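Every protein chain except one is present and positioned as in the full complex.
Just so it is clear, A and B label the chains in written order, and each chain counts residues from 1 on its own.
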């Protein structure tokens, strides 16, 4: 099933509009190409509507947001909605500043997202930040583990129901959920967190997957998350004693480039809850 | 002949001012160093005149243009013209938005370029966009092949005549032309298009080559284009089964770093039309 998702990206080569941070933007562009799609980066409010119109999907990442680009995110997001293009939100650092939290919440209010991908803290900020509850819901612990997995799955399904988006919470165990069904994915390697921007890269690649597979956003998102995890495993197997996080970064993108649909399908480790 | 061009970059180590996009800027800096020159990136309108004055050449790339940097491009371009510094234009995405097309055309109006480098679609947008003709000239097809090569060469020579710039149209076959003479270059590898920013890198390197060889901009541009192509071939030969586009990106810059003038001369595959 997941293998068709990757195959479809390669067949259709969707053009993806990215409004993303300048820290990891090059890796985002290269991983979009690696999975078979094509990237455009553009963040000026005077052109984002046009750029998003020539594309088929939109990736919004608030990692180095500023007053100029926040407007562009809103404008592009609304246009993509009008056109029926899938839009992915990566709320980088939501919770770390009011500007990030408020921007993410404003985007949620004004734009309909196909997927929201973040770590558990970022997603919790979005889920709880707009309500009257301050602080952190005690039922949803900060790290996802086997012990609290059911709770986090339920939390993700509820937030999916509320937003209409597929929710991807990535970490040691990745959860990809809509309101009904959740994939709990156990691919990947802990060393992936020693590279800046694996999350950003995943959000960019997820946009490619859901754009190529608009009729099945849940599975397409899971396929992207699994692809990243399998690539992290393959790349880790390739590390020499002298390699570190910088070479690992290259090897992961390389592994996406060389991943066949069968490698993805066979490498997938997940359960459904 | 081409080998002297590279040797001259290494001997003179020209300082190159870059106003370029944030997607590929790091690779642009590293390839400028790899070929023997030295980069400075600066895009604030309050300093670009000074920065361009301490440099010897200017590279303008509109890949992630915004209202702030467009002004800087115009100011820096005019200053470089006053100083007699070669200026290179990379009209990334011209045609994809009105902002890009209009900015590129405004730059063409107000700044005298030594070289304009882009893909066939971008160059066609510049050549046709400012006139009364809308849409695409039927005589200039979208992909350059052996079949339409004479037409594209003639188109490039005409645009070179009109602008006074050397025109570099890069793709499967690269064309580097002034109003009289065109090099048709067949170096490179198709996988180069799987890396983000090989075009940006080439524009940056071209600025170094024409700055070091101001008396022969046509041959210097051809030498830069051939260098990139030969590097793409050498780097491709180095790929292992697990390498993908990310390692390939590194290997191409590495190949420029290790390229001797003789390797360039012997590797060159071109004809003159």
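Keep in mind that, in the parts below, a residue touches a chain if its C-beta (ideal position, glycine included) is under 8 Å from a C-beta of that chain, and two chains touch if they have at least 3 such contacts.
Treat the numbers as computed from the prediction; the structure is a model and nothing was measured.
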Chain A, residues in touch with the chain not shown (by the definition above): 21-24, 26-27, 63-68, 93, 96-100, 194-197, 241-247, 249-250
Residues of chain B (touch criterion as defined above) contacting the omitted chain: 22, 25-27, 29-30, 33-34, 39-44, 46-47, 50-51, 54, 68, 234, 238, 249-258
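Going forward, only the chains that are shown with their structure count from here on.
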Turning angle required so that chain A lies on chain B, C-alpha fit (0 to 180°, nearest 5): 120
Chain centre separation (chain A, chain B; CA means) in Å: 34
